[in-house]
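Note that this is a trimmed complex: some chains were dropped, and none of the rest were shifted.
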Amino acid sequence: MAEKFHSFGRMLYGGDYNPEQWLDHPEILKKDIEMMKEAQINVVSLGIFSWSAIEPEEGRYRFDWMEERINTLHENGISVFLATPSGSRPRWMAEKYPEIRRTDPFGRRGLYGGRHNHCYTSPVYRREVRRINMELARRFGDHPGVIAWHISNEYGGECYCPLCQAEFRGWLKKKYGTIEELNRRWYTSFWSHEYNNFDQVEAPSPMGDSCVNGLNLDWKRFVTDRTADFARWEIQALRDAGSEKPATVNMMYYFDGLNYHKFADVVDFISWDSYPSWHNGPEYATAMDTAMYHDLMRSIQKKPFFLMESCPSATNWQPVSKLKRPGMLEAASLQAVAHGADSVQYFQIRQGRGCSEKFHGAVIDHYGGNDTRVFREVKRTGADLQLLSDLAGSDVRARTAVVYDWESRWAMEDAQGPRNVGLHHKDTVQKSYIALRKAGFDVDVIDMEQPLDDYQVLAVPMAYMFRAGFEEKLRAYVARGGILFMTYWSGIADETDLCFLGGTPHGLMDVLGLRHEEIDALYDGEKNSAVPVKGNPLGLTRSYSCENLCDLVKVTDAQVLFTYGEDFYAGEPAFTCHSWGEGKAYYICGDMEQAFYDDVYAAVMEQSGILPAIPGLRIPEGVEVSTRESDTAVYVFIQNFGREEAVLDLPGDLELIFGESREKLPVYGTMVLAGKKQSQEI
Amino acid sequence: MAEKFHSFGRMLYGGDYNPEQWLDHPEILKKDIEMMKEAQINVVSLGIFSWSAIEPEEGRYRFDWMEERINTLHENGISVFLATPSGSRPRWMAEKYPEIRRTDPFGRRGLYGGRHNHCYTSPVYRREVRRINMELARRFGDHPGVIAWHISNEYGGECYCPLCQAEFRGWLKKKYGTIEELNRRWYTSFWSHEYNNFDQVEAPSPMGDSCVNGLNLDWKRFVTDRTADFARWEIQALRDAGSEKPATVNMMYYFDGLNYHKFADVVDFISWDSYPSWHNGPEYATAMDTAMYHDLMRSIQKKPFFLMESCPSATNWQPVSKLKRPGMLEAASLQAVAHGADSVQYFQIRQGRGCSEKFHGAVIDHYGGNDTRVFREVKRTGADLQLLSDLAGSDVRARTAVVYDWESRWAMEDAQGPRNVGLHHKDTVQKSYIALRKAGFDVDVIDMEQPLDDYQVLAVPMAYMFRAGFEEKLRAYVARGGILFMTYWSGIADETDLCFLGGTPHGLMDVLGLRHEEIDALYDGEKNSAVPVKGNPLGLTRSYSCENLCDLVKVTDAQVLFTYGEDFYAGEPAFTCHSWGEGKAYYICGDMEQAFYDDVYAAVMEQSGILPAIPGLRIPEGVEVSTRESDTAVYVFIQNFGREEAVLDLPGDLELIFGESREKLPVYGTMVLAGKKQSQEI
C-alpha cells in the first residue's frame, strides 16, 4: 500500500495530542474527546516525544494508556497518526549509553537535555529505535484507528562524534574514490590543505577547517544523507514488524539544515509545520512566503501534502507572538488546502501545563472551556473542511516553476563573495514566484534534479551552482520552446564549488547571448535603476529601481531591453532577451524591485499567449488565486489577503461551492469555485 | 547585640579603603587620614579583597598593617566596617586547592583570576574562610574602632562543580521527597524528560537541559540558598570567635542572580551599592529608579539601610562614565537618606593606581590634592550629614506598597511567552511606584512572602507566579478593605511554574470579577489605547496609549472603566474595578503609559480619602517628597530632580531643618522639614 499511497480519501483535521501528560486527570481526557468531536476533529498525532511514557525504564513497557487512547479515539471517529518516539529519548537511555548523545563541532558530547540531539550514526541508538518502533508496529500497526506513521519529529541537527566522522570518511571515499580526486575537487592546493588519505578528513569545525567550501558542502550533503538514512531505518523497522501504513516526516519552514528533496523517496507523503508570522507587515507578503513553501513541499512529490502542524492561536516562541485576528485561522488553513494540502493539523490539541511550550496556542487552553474565541474559530475551520472534503486527493498541475535548490544555496551562502552582508536569495526567488501568482498562475517550486518537462515558463534566480546536468536540461528546455528567466550570479560554480573557467553562466552563454563580466555590490540603501530601451519588444516604458547586486555583462547577440540608469555602468545592459531554439532566454542583471518582475512576467505571458487558470480575470491587489485539479474537476480557490474587500468579475462557467458570494470577497475571506474538467491546453 | 541591631545612633559617612595598596607610601597613608577628617568621614570599609595582604602565604599572617590602620583610624575618630576577605582568595590557595575554583555550566573549572569566583560548596573553601574570619574576629572583633562586619563583597554567580551538583540533588530531595513528585511538579512528561532518580539531576546547562522551567527556577532558588548559607557560615565563624558586632552583605542594583529577601534573616542590617547613571535622560526617571530600589532594600527588613557604596565622581565601568554635575553628589546622597539610609559611603576613599578599577572615581584621586571639585563636593555632603545626624535610626512607615517578587520574575522571564523581546516587568512595577510617589506617598517594595497588614493600597503588577499563598493573602487584604491594583499576566503559574487550570488570575477571578482569556502581544512601536467609559466613577475623561501586551478579559461582574480603542478588541475592557468584601480590586489589562497610572492612582486616592505625608501639597514636576519617622518626629525630605527651580506652598506646622528656603528649591536642591509626631491615622 505504502508505495502507491496518494490520499486518505478525505480531508483530515486534528493535531498533536499528548494524553500521557494528563493520565492522572481522567476528566480531562474525557473532555478532550468531547471537544475534539465538537470541532469535527478526525485525526490526532499521538506518541510524539512519548518514549519515557511507553518505556519508563529499560525494557519495561507501558502501552496500556496508549492502547486505551487509540481505542477511545477510534470509537469516537478519530484516527491516529502514530509517532515513533525517537525525537527525544528517555533519560535512562542517555545515561546508560553516552554514545547516543550528540557531539558538537568542538568535540563536546552533550549532557542529557532538550530534544533532537541524538547521534544518527550510533549503532546503539539505531538498535534502540528499531526495537521501540517494532514494538509500536507490532502492537498498533494493524489497529484500524491508526492510519499512518509520523516518523520522529522535525529531524535536524548534526553530530560530530567519532562514529559520524568515520561514516563521513566512508561517504567521501565512496563519492571520490581516490584522495587525489577529492583534493582536486575540493581545491585543497589552496593554503596547503591537501589530504594524504581519507583518514585525515575531519568534519568542518570552528577550531579546525572551515575554509574548504567543498568540505563544508559535502558535510551538509552527508548530514542530509545520514538523516534520510536514519528515517529510512526507522520506517524499515515498522515494515519489518509488519506494518505497511504510509509514513511521513514533518518538515520545517525553509529549513536550511536538510535538503528535503532527498526525502522524496523515503516517505510516503510529505508533511510540514507552518507557523507564519501573520500581522507583521502586509498580510499578502506573509501569504506569499507561506504559499511558496506550500508549493515547494507539494512539488517534492507532486502529490497532495499534509499540514502537519500549525497554530490555532499565537505561538510562544516567536519574538512577538501575536494573536491571530478573527478569520485568519480559517484563511491560513484554507490557503494550505488551496495549495494542495489534504489536512489541517495543529500543534496542539491540549496545551501542556509546564516546560518550554506551555504558552504555545492550542485547541484547548489552560482554562479548558469551549467558550473561547479560539475554539470557536477552530470549530468553524472544522466545518469548512467537511464542506471541502471531496477535494482530498486532487492535486496542482502547474505549467510554471521557479527553482529553489538547497545545495546551490548552501554553496552560494558559504562562499565569501560580493555581498557577505546578505545575498537575498529567498527574496529573489520569491519575486518571480509572486509575479507569476499575481498573473494568476499556479507555480511549482523545484530543485535542479527535477524534470522540466511540464513547464512553459521557468524562473532560475541566483542559481549559483550548476549541478546534476542542470545546464544541459536548461538548454533542452529552451530548445524545445520554453521561456527561461535567469538572473545574475547563476552558473558560477560546479557541483563541488569549483568556479567554472572560460566565462559564465556556464554552458549557457550562447543560449543567453551574453557573458557575465563583473558583479558590483551595493551597500544597504544604495540603489541603481533599470531604464527601458525605447521600443523594446515587451512594450515596457517605466524605470525600476534595483539594489544589492548589479551584474555587468558583455552582450554577444542578446537583445538589450533595459539598461542601467546610474553609476559608471549607466547605459550598460540591465535586462536582456535572446531567442534560442524554439524558446527565449531572458537575463535579469540586477536585483530589481518586485514591480519589475510583475510587469515583465505579465508582458511576457501576454505576448506568449500563455493563459492562467481564469483567463481575463483582473486579480485585485492582495488576492490569491490557486487551482487544484482531479481528473474530472477543477477547483479554484480565491482568497483575500489584502487590506480591503475585493470585488471580482468571475466567468459564469464556474460554480461557487464554498463562500458567500462570487462578486465580493471580504478581507481574510475564501471562495472556492468548481468547474468540470476540460482537457489540458498545453 | 546583633539580633536587635537597628542603628548606629548617628549618620555614617565614608567608604571603601584599601591601604594595603599603599603600604610603601607612608606619606600617602598620612594624607588619607588628614583628608578623611577634612571631609568629616567617620567610617571606612577595610579589608575588602585583602586576603593576600593578610595571609601572603598559607598560614603566614600579616595583620600588622591592618592593626596599625585600625588604631590610627580609631584615634582619628574614624570607625571601621571590617570585611571578611572571601570575595577574592589568594593565588596560592587557588593553586593548592583547585576544588575551590568555580566551574562553569560547560564543566570547565576556572583558572585563577577575577573575583567572586569560588565554589560556595567546597568544604575546603569553607574551612579556609572560617579560619581567616576567625583570625580576624579574634584579633579585631573587640576593637572599639571596629563597629560592624562587612561580609565578603557583592556575592553573586553560580558554580556547577560536582560538589554543587550533589548539593543541589540533596536540596531537591529535601524539597520534593520523591522523584515522582519532582517529575510531576517539573512536568517532565514533556519531551520524555522524566527522571528515574535524583542522581540523574544535573544543573541547567546550554549543553544539557535548559527547557525544563522548574529545573531552571529551582536552580536559581538553590543558588540563592547556597549563597545565603555561605554568608551564614561566614558570620557564624565570626560569632564562634566571639564577635557579636552586626554584620551585613552589600547588595547590588536590581541584581537578578539572588533573591535578596532570603538574606533578611542572615544579616543584621541591609546595605547596597548604588551607581545610578545620572545625566542620561531625565534625572527624575533615574531618581525614581534609584528610589524604588532604596525602598526595596529598606523593605527587606523594614529598618534603616546603609548606602554601602556609591561613586563620588564618575565610575569607570559604565558604557559612558559621565561626571556628576555640581550638586548631584549631594542630591543623590541625601536621596538615600530620605529613603531610610543611615549612611553615605563611597567606593572608594583613594583611587588605586592599577588594574581594572583604576579610573573609578574616588574621594582622593591620582592627583591627590584637596583642591579638586570632587573633594569639595564630598566635604559639603559630609557637612550635610553632620546636620542630619539625628535622623539616624528613624524609619519609613509606608501605607502603600508595590510587589516586586524575584521568584515570580525569574519564572516569568524564563518562560517563552507572548513577548520574548521584552516583557518590561521592572518598568511596569515602576509605573505604579512613580504614580504613588507623585501623589506624595511613601511606598514599600515587597515580595509575595511579606505581610500585607500595613497597607491601604497595594499594586501587584505582572505577578506571573502566585506562590507562598499569595492569592489567599490578597483575598484577605481586599476583604478587609484594601485597595488592590493588579495587572495583566498575573496569577498564571504556580510555585514550580505549572500553569493554573480553570482560569486566571488564579484564585482571584471572583475578587476581580473577570477572567483572563487571551493576551495579545504588540510589536515594538505598535500602540493601542484605553478609552474612558463615559461617566466612569473615577471621573476620568482622557484616553491613554498602551503597548507591548494587551490582555483580553471576560468580565463577569466587574465594572468596566476603560475599553480598548483599537484593533479587533476595540470596545473590550481595558481597565476594570470590582468591589469585593470591604475593598476594591482594580485590573489593568494593558501596558498603559505612565500618565494613566498617575491619573488613576490620584483619582482613587482622592476618592478613598487616603492622605499623603503633606496633604494638599501640589508637588511640582520632578520633585520628590519622602518621609522618615521616629517615635517622636516626622522628617519630610523634598528634593528637586526636575529641570527648573521648584516653587512650593508648604503648610506652616513643619520646621525647616535643612535647606535655604521653604518656598523655593533649586535643581538638585534638598530641603528637610521636621514636625512633631502625630498619632498615625490609619
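Going in written order, the chains are labelled A and B, and every chain counts its residues from 1.
Quick note on the criterion: a contact is a pair of C-beta atoms (placed from the backbone, for glycine too) under 8 Å apart; a residue touches a chain by one contact, two chains touch by 3 or more.
The shown structure was predicted, so the numbers you read here are calculated from the model rather than taken from an experiment.
Visitor: With 2 identical chains placed here, what is the total number of copies in the full complex of this structure file?
Guide: 3
The definition used in the following text is that only the chains that are shown with their structure count from here on.
Visitor: For the two copies chain A and chain B, what is the rotation angle that overlays their Cα atoms, in steps of 5 degrees?
Guide: The best-fit rotation has an angle of 120 degrees.
Visitor: In their shared complex, at which residues does chain B touch chain A?
Guide: Going through chain B, the ones touching chain A are 106, 186-196, 200, 202, 205, 207-214, 415-421, 496-504, 515, 517-524, 552, 567-568.
Visitor: So in the complex, the part of chain A that touches chain B is made up of which residues?
Guide: Spelled out, the residues of chain A in touch with chain B are 18, 20-21, 49-53, 56-57, 85, 87-92, 95, 104, 108, 110-115, 280, 313-314, 316-323, 325-326, 351-359, 366-368, 372-374.
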